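With one protein chain withheld, the remaining protein chains of the complex are depicted in position.
Then we have chain A:
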Amino acid sequence: MKFVAVIRQVPDGESRLRIQEGRVDLSGATLILDQMDEYAVEEALRLKEKHGGEAIVVGFGPERAEEAIRTALAMGMDRGVHVVFEGFADPVAVAEALVPVLQEEAPTLVLTGGQQADWDSQALGAALAEGLGVPVVAWTTVIELEGDTARAKHDLDEGAEWVRVRLPALFTTQQGLNEPRYPTLPGIMKAKKKEVRKVQAEVRPKVVLLSEEIQEKARLGRILDGKDPVAAAEELVRLLHEEAKVI
């Protein structure tokens, strides 16, 4: 069996974003393996540990994204493929670039994060599934392999459902599926020697990024002392009623 985790490198949520010439400038930001994709890597590792086979990480992005691929290798993935592309590529274009690479690998299961922390997009998994001609189970919280099918639980807008799906299939991952492991020191040492095959991406962007700006809404910051809870609560309700006019 072959388990593929598709990953990207994104800025850490806590890291400060700067704008240069109308674009987010990541040169000073801490870049990490997307936390949603970490669940995909962890699940690929667990499935391989249970069922045998190979766990492969496929990363998309600029040269620096190799760091995120190495993180996945340090967690235990067997080898990596890096689909290299500098610049902005929308998720559908990313999927188009990744599909031939994934077809070549012919995985049993493809896993990727439910939402990307940079573009706030949820489309990559579904677009990949369409390109691969396989079903998608989105926002998965349980995956159990049973022969050539998988039984999975995933979230809907309201509630959740259990589904059975014939493999190969694609799963998008999220919180609740597992607890991703940390790379260990021996893992990090080993990761340095693992293969990362480079593929130059053929990307046909469909969406053009015109401009970006940080719009932190200025907040009022009117913080009351709650030593006297009743007085504070009454004052808060007065402010919300008279000043903000929201109640």
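By our rule, a contact is a pair of C-beta atoms (placed from the backbone, for glycine too) under 8 Å apart; a residue touches a chain by one contact, two chains touch by 3 or more; residues count from 1.
Note that contacts and distances are computed from a predicted model.
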Per UniProt, the name of the complex member that is left out, chosen from "Biotin-dependent carboxyltransferase family protein", "Glutamate transport system permease protein", "Extracellular solute-binding protein" or "Acryloyl-CoA reductase electron transfer subunit beta": "Acryloyl-CoA reductase electron transfer subunit beta"
From A:49, A:86, A:104 or A:234, residue that would touch the chain that is not displayed: A:234
Which residue of A:127, A:143 or A:203 touches the chain not shown here: A:127
Sites on chain A contacted by the missing partner chain, in the whole complex: 11, 13-14, 17, 24, 36, 90-92, 95-96, 114-115, 117-131, 133-139, 151-153, 155-166, 169, 172, 174-176, 206-217, 219-227, 229-230, 232-234, 236-237, 239-241, 244, 246-247
